[in-house]
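Of the protein chains in this complex, one is absent; all others appear in place.
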Amino acid sequence: MSSAKRSNEPIVWFLFGTGGFFAAYFLPIHVLLYGIAFPLGLLHDPGYATTLALLEHPLVRLYLFALLTFCFFHAAHRMRLTLSDVLNMRHLNTILAFLCYGGAIAGTICAIWLLAVVP
Amino acid sequence: MPQYPQYQLKAYRPRMSAYWYLDQWHYLRYALRESSSFFVAWFCVVTLVQIAALSAGPTHYAHFQALMKYPAMIVINVVALGFFLLHAFTWFNLVPRVVVRQVLGKPTPNILSSAPNFMVWFGASVIVALFILGVF
Partner (left out) sequence: MPETIILEVERFHPERDTEPSYQSFEVPLRADWMVLDALNHIKDQLDGTLAFRWSCRMGICGSCGMTVNGVPKLTCETMLMDYAPGPVRVGPLAHFPVIKDLVVELDDFLAKLQKVRPWIVRKDDYQPKREFIQSPAQLEAFHQFSLCINCTLCYAACPVSGLDANFLGPAAIALAHRYNLDSRDQASDDRLDIVSQHEGIWDCTVVGECTTVCPKGVDPSLAIQQFKLTATQEWFKSFLMPRGKN
């Protein structure tokens, strides 16, 4: 069996790519509304009750879970490469991988806990 | 091999500058595009906090809303939006090209593969916005 098929890079790249897709499609509108338009009062913030009602829908939870998980892995992979290539930390590769992917796994666990366990 | 050491090649091996990404605009653009990842991570954490606040009740959510109103917070989020748009544009220019070429097995004009993406992107953003605004 070839080294290629045993390597774990394809799975990391798959998570990175899917996350890049989610980040490109959905993060701009999220940050535009929650991060800019609502706080500045440019658009009316629908408020607690409406937002909670939205969150209670299982499909919305599924969407948020996918968005957060994939985006965390996307960010982790890219942050590792940015730190190692742009900021010349290739020699710290193992530590960087541990911190970045570890962070993504921690983020995923938080997302699961918040979306599945907390009512 | 080293029988005649005086004739050995003494090549000069250049080392890359630590600030190579400042050498050319294209490199800087790449470094900026990759830096979008830090803001992706940032906003995912913000969203986690938001969900936590929502589940914790109205007072916590009011705290979250007040937190988002800090000027520093708004500035960070405006910068984040800029980086997300940079990411989105570079992504939509690259990925469809790769996938379409892979599927069709022959060269396709870039515009044909990217343009539908931008339209779907716009549509998806509007739908998500309508959900968030409580229209549906």
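Letters A and B name the chains as they come in the text, with residue numbers starting at 1 for each one.
To be clear about the criterion, a contact is a pair of C-beta atoms (placed from the backbone, for glycine too) under 8 Å apart; a residue touches a chain by one contact, two chains touch by 3 or more.
Quantities reported herein were computed from a predicted structural model and do not represent experimental measurements.
Panel shows chain A; residues 1-5, 7, 9-11, 13-14, 81, 85, 88, 90 of it touch the chain omitted from the view.
Remark: the residues of chain B touching the chain excluded from display are 9-14, 16, 20-21, 23-24, 26-27, 30, 34, 94, 97-99, 101-102, 105-107.
As a convention for this text, only the chains that are shown with their structure count from here on.
Separating the centre of chain A from that of chain B, both taken as means of CA atoms, is a distance of 11 Å. Across the complex, chain B meets chain A through its residues 18, 21, 31, 34-38, 40-41, 43-48, 50-52, 54-55, 58, 61-62, 65, 68-69, 73-74, 77-78, 80-81, 84-85, 87-88, 91-92, 95, 120-121, 124-125, 128-129, 131-134. Of all the residues in chain A, the ones that touch chain B in their complex are 17, 19-21, 23-36, 38-40, 43-46, 48, 50-52, 54-55, 60, 64, 67-68, 71-72, 74-79, 81-82, 85-86, 88, 103, 107, 110-111, 114-115, 118-119.
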